[in-house]
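My structure is below; once you've seen it, I'll send some questions.
Removed from the display is one protein chain of the complex; every other protein chain stays in position.
Chain naming follows the written order as A, B and C, and within any one chain the residues start at number 1.
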Amino acid sequence: MKQRAAADLSGLPTFGHGPRSPTWWGTLGFMALEGTGFALAAGAYLYLALSWPAWPLSAPQPNHWPGTIVTILFVVSLVPNHILHRYAKQCSMVPVRIGLVVMSLLGIAPLVVRWFEFPALNIYWDTNAYGSMLWVLLGLHTTHLITDVGDTIVLTVLMFTRHGYSGRRFGDVGDNVFYWDFVVLTWIPIYLLIYWAPRLG
Amino acid sequence: MKRLAFMALAPFCVLLLQGCAGWQSALDPKGPAAGELAWLIWFFTALCAVVWVLVMIALAAPLVMRSRPGDEPLLLNAGAERRKMRVVVSAVGLTAIILIGLTLLSFFANRTLAAIGSDAALTIRVTGHQWWWEVRYENATPSRILTTANEVHIPAGEPVRLLLTSTDVIHSFWIPSLAGKLDLIPGHMNVLDIKADKPGVYRGQCAEFCGAQHANMGTFIIAEPRSKFDAWLNDQLQPAGAPASGEAKAGADLFLKRPCVMCHRIGGTPAGGTVAPDLTHIASRKTLAAGTLTMSRGNLAAWIADPQGIKPGSHMPVADLNGDELNAIVAYLEGLK
Amino acid sequence: MSSADVTGDRHIQEPDPAKGDLAPEREGPRDTGMDDASLHRWLERTWRTPSGIFGALSSVDHKVIARRYLITAFVFLCLGGLNAVAMRIQLSGPQRGLIGPDLYNQLFTMHGVTMMFLFAVPIVQATGIYLVPLMVGTRNIAFPRLNAFSYWIYVSGGAFAWVSFALNMAPDVGWFAYVPLSGPEFASGKRADVWAQMITYTEVSSLAVAVATIVTVFKQRAPGMSLDKIPLYVWAMLVTSFVVVFAMPAVMITSTFLILDRLVGTHIFNPAEGGDALLFQHLFWFFGHPEVYIIFLPATGMVSSIIPAFARRPTFGHLGLVLSLFAVGLLSFGLWVHHMFATGLPKLGASFFTASSMMIAIPNGVQIFCWLATLWDGRPVIRTPLLFVFGFFFIFVIGGLTGVMLASVPLDLQVHDTYFVVAHFHYVLIGGSVFPLLGAAYFWFPKISGRMMSERLGRWHFWLAFIGFNAAFFPMHLVGLWGMPRRVYTYPAELGWGNINLFISAGALLFFLSFVLFTFNLVHGALKGTSAGNNPWDAGTLEWATSSPPPSYNFARIPVVTHIEPLWAEREALPVATGLRVDARELLISTVAEAYPDIREKSATPSIWPLLAALAVGGTFLYSIFTPWAIVWGAAPIAITLIGWFWPKGDPEDQE
Partner (left out) sequence: MRQALAMLLPLTLALVACQREERDTRPQSALGSGEQPTPVTTLEPGGQRPSPTDNKAASFEANAFHMSEGKRLFSWFNCSGCHANGGGGMGPALMDEKWLYGSSIESIHATIRDGRPNGMPSFGQKIPDDQMWELAAYVRALGGNAPSSAAPQRNDDMMVHPSENRLPDAATLGKSP
């Protein structure tokens, strides 16, 4: 088929931040499907809780403190996370490196506390369905937490190499910030469901 | 194309007529619930057939047109497009109206069905097992509670309330000529009200896949006049009769010594197993192994000798009996009317 | 039309060269002003799949991956079909002893699982992987390595299921595997775990494809292809991908719960410890009903592509069709309960789901009427693809109408879990999806292979399939109303179902034969078919603008779109955009709504890491039906392969 030139693309930039970049949309897509998974798991918990009048099945209340500490750490981490985002958009290397190290540490810290959260549930997964659902919800979130912390650490190392001086890498930092927001955001309802829903009934 | 289609469809019409006499057919209703449903099925079918024919006419219309579409695909006749839009919009509107009508229809049918058992006097608990049905006639007097299996006797012309549950997997209780199906779910109790207009035997079978022998999990509703039903109930409440012949007596002893006693109950004897069908009056039932075999001496012997050949995977094991033992036990069971 | 209109120059943000710690952009040769021959040489060198086995395993070309997907899915179709033939032989008469219950239950489960998870969803997605990038005028799918990864995961999931079948370890609990039958107490051994884990493989794969498809449609459309100019097939794939994203997690949650119950003793479905068996059904059907539309919506897109080509006009009611796609996708999440009417749910709630199930018939009606209206301009050109579309109307409308019957709570109680339902969903799925797919095969085969399939054999194929299908499945409506439940391995002679079942089996055999003929036609066409040329049907969408089969880089220059049917609107010369680099895999990222050119982004180069990552992930899945520690042991290889996948290798593609 014959062609005629109708537009010139040569002046376009080679990367973009946020919704301009396909990776951002891909990240959003994965958040959507993972968020659906969280919602359904929470829905399953509520379904069982509403079908059994005796919920939480005479189990002892969970000790909320480790969970609360994790929550506080998460909320605090949002501040450096968004500062990091600003520098990533400006593509300035030194603050981004510092920010990534901080975020790696702020990712590992809740992970360490998370280790103590499981015993603090005061119930095993095989005791009854209530215990099963607590472990499932906490396990599901922990998987995401581990994945994202691992991702952050690898990205931190990457930004200390020569490969870091690239617009797309800064874009990746932005997406990592975005995903961490998601990890924090999904935790809030799960935290309430695990530690405070049993205290209601 | 249409002619060919009709040629292909012709045999179905023949088959349709042939099948209407079935005793396990939703199209052959014998009770008010199934009657309501059969009417609903026919109404929906007729309406859907009309809609389908209209769509097919609309589809065939361009095939018989003389004209070809124009050469330039983007050159459209604005007037024709507007006319089409009107047709499409009215068709969508008509669809919506039909669907609203059908929704209301099924809502009211549902209410009719719910009203059938409101004054049921008899309550029967049906428990699903892999792969048979435990049938228990509830009664405030414990001695009047009857437990039997696979065949549900009911008084004809009276609504009966069935309580459905399961102790293992999900089953579904379905007597097409009397009512729609309802599941038996462990941890849940469902209520199904049925009514048979006339005396008769109505077959059904498990309608939710439940494992190896899902196919051979039949059940019967046997509707009888009230007097006959009461007599049956009183008979069934009696303990098993004493064995009549010497062979049967030997069979009764063997029943207690050999594997049978591990699972089955026979009222009035030490055999008290509850995990398999109650055999107190087994010979009064029409079938064996949940509708798999008709009741006869030969089938009893065959079933005991080789249950895994007849219902592979069922929980009735091959019992290592020799010929004499088998005959004696069959003679005993055959006498349990 | 001036280029400024199409490209929206005012929206281009010039990068600020003074800002940021960035390596300077390396300049490479551009396609501007380059002659066709050297342009082809450059692009071919940049975009081709490397040669050799290693190169083939590293390929990230969406067309190569899609071809593999299509062939694999077709193989699974044949295997699933053979299951069906075996079942039909067993059911051809009462009390046949050919196949015992143990094998029969595995057969029908494998049939369902194969057709739903290994054939239907993958093949519609594969078609999308092939066609969507071509139709939106880009050079590769978004996230090409993820796309390659998803194929490898899909193959390993399919192989896992079928090797299990060969080892007498196939699931025997039905394709929806209700607990407690599939639960820890009543499903011994690993058969039910095979079901649950096979789901995980295939869902991971289709979720990845869905995300890649969404991003391709959102961000990689050719300049000028604003929302109102997106072809209907692309819309259909977009909506489908959204449905996948929100539905598939449900089944992954379900199968994970099942595995947890079976492997580590959780009580999620155990009523004695606070669980509930019905929760499984709610979760499963929250996926299961949208699943039907995941299979059906892409087929509507195919119908919307085939009809205009042969009716010689654009589709009537384009906007209505797009809106009804969205309506169907949205409503499909609101009617899962109509699979559970027989479980004894509260009557009022059930009635609500009757209403919502009826409602979805309205957007489907809109689609049917719009297609019919498209055909009314005169006698269409009757070729094999259109024949299959006619077959689709004939069959699917029946399936849709019996679907309306099933939506009615009381009526459903009679026909639920009987052969009536078996008939219904085969009418919907085969009529609604397989017939359009067959039409699509004839329609796009020339594009994929560069050769035409035989028209004569095609007609034979159509009539054989059409008659065989109806002979096999129409009588099932009747036998279901006569009381025959589904999933029975045999039935007693005295119920009088023998003759009709023999007839059904004969029809099924005929239907199977039609696929033998189809296979022959495919092979024959690929080897001996006449040359197709770029646009054998004179269709209007972008995939027909490039050669058949398309080159590795799809388009020598990115087309600029001025109309919903760009090739019909630009008969003389296709407007194109220039200025992309030819020595690196550069493609155009555009804005979401208006498709203004926005970024020249690099697309990923071939890599072996997606395969290695798939092996690591697949091995972990497999191992995890035996021990929960698999997740711990599997984490290390998965992490290593993923790092290998994303770590920059210093290609020009990684530089900026």
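The criterion applied here is as follows: contacts are C-beta pairs under 8 Å (C-beta built on N, C-alpha and C of every residue); 3 or more make two chains touch, one makes a residue touch a chain.
Computed from a predicted structure; not experimentally measured.
A.B. asks: Which shown chains does the chain we cannot see touch?
C.D. replies: Per the touch rule above, the missing chain touches A, B, C.
A.B. asks: Out of B:V201, B:M295 or B:A319, which touches the unshown chain?
C.D. replies: Spelled out, the listed residue whose C-beta touches the missing chain is B:A319.
A.B. asks: So which of C:R30, C:R88, C:H111 or C:R191 would be touching the chain we can't see?
C.D. replies: Residue touching the chain left out of view: C:R191.
A.B. asks: In the whole complex, not just what's shown, which of C:L98, C:M169 or C:L615 touches the removed chain?
C.D. replies: C:M169
A.B. asks: May I ask you to list the residues on chain A that touch the chain which is not drawn?
C.D. replies: So the residues of chain A touching the missing chain come out as 124-128.
A.B. asks: Spell out the interface residues on chain C facing the chain that's missing from view.
C.D. replies: Here the touching residues of chain C are 102, 164, 166-169, 180, 183-185, 188-191, 261-265, 267, 269-273, 626-627.
A.B. asks: Mind listing the chain B residues that contact the chain we can't see here?
C.D. replies: Against the missing chain, chain B presents residues 186, 257-259, 261-263, 273, 275, 306, 308-309, 312-315, 317-320.
Everything below uses one rule, namely that only the chains that are shown with their structure count from here on.
A.B. asks: For this assembly, give the contact graph shape among line, ring, star, complete and other.
C.D. replies: Shape of the chain contacts: a line, open at both ends.
A.B. asks: What pair of chains is linked by the largest number of C-beta pairs in contact?
C.D. replies: B-C
A.B. asks: Quick check on this structure: which chain has its C-alpha centroid closest to the centroid of all protein C-alpha atoms?
C.D. replies: Most central by this criterion: C.
A.B. asks: Taking each chain's centre as the mean position of its Cα atoms, how many Å separate chain A from chain B?
C.D. replies: Result: the chain centres lie 51 Å from each other.
A.B. asks: Suppose each chain is reduced to the average of its Cα coordinates; what separation in Å results between chain A and chain C?
C.D. replies: From the centre of chain A to the centre of chain C is 30 Å.
A.B. asks: Quick one: chain B and chain C, Cα centre-to-centre, how many Å?
C.D. replies: 37
A.B. asks: Can you list the chain C residues in contact with two or more other chains?
C.D. replies: Expected reply: 276.
A.B. asks: Which residues of chain C touch chain B once you look at their complex with the stated criterion?
C.D. replies: For chain C paired with chain B, touching residues are 100-102, 105, 173-174, 178, 180-181, 185-186, 271-272, 276-278, 308, 311-314, 316-317, 320, 342-344, 347, 350-351, 354-355, 358-359, 361-362, 365-366, 368-370, 372-373, 375-380, 382, 390, 393-394, 397-398, 401-402, 404-405, 407-418, 463, 466-467, 470-471, 474-475, 478-479, 481-483, 485-492, 495-496, 499-500, 503, 540, 563, 565, 568-569.
A.B. asks: What does chain B use to touch chain C in their complex?
C.D. replies: 1, 4-5, 8-9, 11-12, 15-16, 18-19, 21-27, 34, 36-37, 40-41, 44-45, 48, 51-52, 55-56, 58-59, 61-71, 73-74, 76, 80-81, 84-85, 87-88, 91-92, 95-96, 99-100, 102-103, 105-107, 109-110, 113-114, 130, 164, 168-170, 172, 174, 176, 179-183, 185-188, 190-191, 203-216, 218, 291-292, 312-313
A.B. asks: Going by the contact rule at the top, pick out the chain A residues touching chain C in the complex.
C.D. replies: 1-16, 19-22, 25-26, 29-30, 32-34, 36-37, 40-41, 44, 47-48, 51-52, 55, 57, 90-94, 125-133, 135-136, 150, 154, 158, 163, 165-170
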